[in-house]
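Dumping the structure here so I can ask a few things about it.
What you see is the complex with one protein chain gone and the rest in place.
Chain nomenclature is as follows: A, B and C, assigned in order of appearance, with residue numbering initiated at 1 for each chain independently.
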Amino acid sequence: MYKTNRRAFVAGASAAAILSGTRAAFAQKKYDDGASDTEIKIGHTNPYSGPASSYGVIGKLHQAYWKAVNERGGINGRKINFITYDDGYSPPKTVEMVRKLVEEDKVLCTFNTLGTPCNTAIHKYMNQKKVPQLYVATGASKWGDPQHFPWTMGYQPDYQTEAVIYAKHILANIKNAKIAVLMQNDDYGKDYFEGFKKGLGKDVGQIVKHATYETTDPTVDSQVIQLKDSGANVFFNISIPKFAAQAIRKAADIGWKPTQYLNNVSSSVAATMKPAGFDNCQGIITSLYLMDSTDHQWDANEDMKGWREFMAKNMPGANIADGGYIYAYSVSYLMEQTLKHCGDNLTRANLMKQAASFNKFRVPMLLPGISVSTSASDFYPIQAVQLARFKGESWDLFGDIMHAESS
Amino acid sequence: MEQFLEQLASGLANGAIYACVALALVMIYVSTDHLNFAQGEMAMFSTYISWQLMQWGLNFWVAFLGAVAISFVMGVLIERVILRPLHNAPVLSVVVVFIGLLAICNSMAGAIWSYLIKEYPSPFPKSSFGIAGVIGPHQLGVVLITLIVLSLLFAFFRFTPLGLAMRAAAQNPQMARLVGVRVDWMLALGWGLAAAIGAVAGIMVAHIVYLDPNMMGGILLYAFAAALVGGIGNPGGAVVGGFIVGVLENMVAYTGNQIEKLTGVYIIGNGEKLTVALIIVIFVLTLKPAGLFGRVVVKRV
Amino acid sequence: MMAALLEVKALKAFYGSTQSLYDVSFEIPAGGITTLLGANGAGKTTTLRAICNMVRTEGAVRFEGHDILGKPTEEIVRRRIAHVPEGRGTFTSLTVDENLRIAAYTRKDKDGVKAERERVFNYFPRLRERIQQQAGTLSGGEQQMLAIARALMLKPRLMLLDEPSFGLAPLIVVEIFRILKRINEEEKVSILLVEQNAALALDLASHAYVLETGRVVMSGDSSVVKNDENIRKSYLGY
Partner (left out) sequence: MRAFPRKWLAVLIALSIVIPLLHPVLPDLVSNYRLFLVSTMIIASIAVLGLNLLTGFNGQISLGHSAFYAVGAYTAAILMDKLDCPYYLTLPAAAILSFIVGYLFGLPALRLEGHYLALATFALALSVPQILKYKWLEGLTGGVQGIVLSKPEVPFGLPLTEDQWLYYYCLIVMLILYWAAANILKSRSGRAMMAIRDYHIAADTMGIDTSLYKTVTFGISAAYTGIAGALSASAIAFVAPDSFSFFLSIKFLIGLVVGGVGSLTGSVIGGIFYVLVDNSAQALSTFVKNELGLQFDLSAYTVFGILLIVLMYLMPMGIAGGLFAVIRRLRRS
């Protein structure tokens, strides 16, 4: 990094110090840009177009969610003005859009901006501007670093933690594992792979083959053939649903039967397992933190019922098999609660403080037993997952809720 | 050895996909001299139409024919309505229109059918043919269908008056008018045929890569390469070009893999396979500038 | 005088915004050979193109009593006007056979087309030998023959020939003109001939029009025109 930067971001002041400054100010109304007696402005970027447009559903649900919040009367009497822009998953565009949000629209904070490279591009900017970059929609591990980036917070379990859990599970359960890894050649894939290697520790030599693919590749057939050829008996599949499904099916087609670990990114039954063919998916292991709408074991669950009601009322016609809607619903809920906790003190500092003050907070759609916990030094809201094995047509949870110690 | 065969087979299967889309590109090129950037998205849209028809209860082949027919009409309409007024516009302006078309097809498909990937059935029997472990029945089926489409096209252009008229119109529009060919309609017909072939390609591809609005993005890139390798004006060349690109790409990955196995040093792999394949292709093209099967046409100054 | 096959009245033609024909009027009788003479750029080729609506035109063109001005080229062809443009009117990437087949594209009478082919080969036996060859690979004379053969496949009432002698060896030109004469007599095809080689053209044609900068400046029987002093000086060179 450019060393002579005189505007060193707020690294010097610890996050806790900033947060404590506003502690007493609860009684009277306090506002930063983007908040007033009547309105709270929240900014958001999301790829609605281009190759990553399948994530567009997340933004759509957010819009519906905040509309519903406003119809209920808003938060503490204030309407939410949710502004969302299309960045096409292009970092330069994200920078432009986020600057617009912060400087033109003057939002109080950004929320759930999507994509690792996109968030990386605005990471420093947001912290220099001291605008909360809350609950970013990416699982990279770098979002929970309150020491250097006190204005940025992740949401979902980070990729590295998840990969560590798989690695430990392999070490504990499979003797003489020979591991083949399929990985998307970008920072998302890389993050998983790094975590995985870390988790294997001294046994990292068990990885016998590592093949990458590009999102422009039409298929990953060639890669799966290489993986099979390595003689591996364990297959760690770090890919997005389309390619994960292809890989699972191809492995079955060419008669390769390793123990398969699938990243949570592709755990959707509708988007991955069904297209891959249920027959080919039996026994695959993944980790979950959210419920799946196509999984009938949750049919009687209150959260699920509430979500279905919400979808029917606010997003009629949407494809409810899409896991993006569940994810977006849960993170929107957390955001709503965070704002609620701010009360009349709608300053950016207080917002960060409230975001960092959840203790075993229950957010709907999270698996039973998983909750949100944050503190001034812990900017990873969800850190627990549960392993699950695919059986029949749904995931079969097993073992305890696993809390990662990483942070 | 086993890996070699598998890579070869998988390369051929991918090649068949590229070939099919490349055929559609060539169709438009020979009839209108344009490279249609929207071809992939149009094919994707057609595939959704067939999917929708199946959702409404039609069986695969009926939906297949229905989608092909609808696509044909759509292709003709696009030419008549959107491109007709731009007849005298510069080539690059038309390219921009294609990009616009691409954006519209892509986003409309997303808006209508959502971006969630969908499984798409294969019409071929599960395992009654195909060589187990090396090439699946669907892959063989795709190769077969591609070859059938190619022969149909060949017969159409060679033996039917309409096919002849299309070739005449493509080669020399003014002259074609002078023998009574309605050149405008030939262009529209070319678009219709290209859209229909694209529909076939999309339907064949969808089972392999799954159906989603972005499914053709990557494939179109390969299809361009395939069409150009074979000599852009030559349907047979496009098909061969498709197979060449598909196999070459896998062979690059295979070679890199073997080298890494033998020496333990990573030189080329999956990340670079397309690049290396394209470099080889371009190297060949600089030696044979009209494509492997194209003829050099000297234009008069 | 019998009714004219083609009547052209006050024809104007434009390329973009530049006008290249100002006032061209002439008539072609059925059955005869008429020639248009003129220097380079006088508007001969444009006149032929204007008849087939390949440039923007104003005025009147009547064929067999029907107004055809402004009709699409392919419709005019369907009235059996065959135009052999300058520079060999063939499809170079198609074979000889395909050229002849496409030429009969507008005809629905299969038997007639078959008979036509035989007649064409009768005039141009060499084409039969080259039947599967690509037109582009033929010699210049053969290409011109193919172009005329192609026009004949239409069973035309009127043939518009643009510089059939262009770039050909004199012997071949003589052969082609002899065949044109035969065609005119045997097939009862009227011919409108545009030619640089005025001597040849006046020998062949019965009637001649002289164009200068987009206007008809003289017309009459070939024999009369041939003997006009100005014409002799400007076009015949003696």
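The rule we apply is simple: contacts are C-beta pairs under 8 Å (C-beta built on N, C-alpha and C of every residue); 3 or more make two chains touch, one makes a residue touch a chain.
What you see is a predicted model; the values in this text were computed from it and never measured.
Looking at the complete complex, one finds that the omitted chain is in touch with A, B. Note that of A:Gly73, A:Pro92 or A:Gly399, the residue touching the chain absent from this view is A:Pro92. From the options A:Glu39, A:Asp187 or A:Asp344, the residue with contact to the unseen chain in the full assembly is A:Asp187.
Which of B:Leu5, B:Ile104 or B:Leu162 touches the hidden chain is settled by the complete complex: it is B:Ile104. Interface note for the absent chain: among A:Lys79, A:Lys100 or A:Lys168, the touching residue is A:Lys100. Counting over the whole complex, chain A has residues 1-6, 48-50, 53, 56, 85-86, 88-93, 95-96, 99-100, 102-104, 117, 120-121, 123-125, 185-187, 189-190, 214, 216 touching the chain that is not drawn.
Mapped onto chain B, contacts with the missing chain fall at residues 35, 37, 82, 85-86, 88-90, 92-97, 99-104, 106-108, 110-111, 221, 224-225, 228, 232, 266, 269, 271-272, 274-275, 278-279, 281-283, 285-286, 289-291, 301.
Throughout what follows, only the chains that are shown with their structure count from here on.
If each chain is reduced to the average of its C-alpha atoms, the one that sits nearest the average of all protein C-alpha atoms is B. Set against the Cα centre of chain B, the chain with the most distant centre is C.
For this pair, chain A with chain B, the centres built from the Cα atoms lie 36 Å apart.
Distance between chain centres (mean CA atoms), chain B to chain C: 43 Å. Per-chain Cα centroids separate chain A from chain C by 76 Å.
Chain contacts: chain A has no residue touching two or more partner chains. Within chain C, not a single residue touches two or more of the remaining chains.
Residues of chain A touching chain B in their complex: 49, 51, 53-57, 185, 211-219, 221-223, 225-226, 228-229, 241-242, 245-246, 253-255, 270-271, 274-275, 277, 318-319, 321-322.
In the complex of the two chains, the chain B residues touching chain C come out as 161, 164-165, 167-168, 171-172, 174-183. Residues 52, 54, 72-74, 77-78, 82-83, 85, 89-94, 98, 101-103, 105-106, 150, 154 of chain C are the ones that touch chain B when the two sit in their complex.
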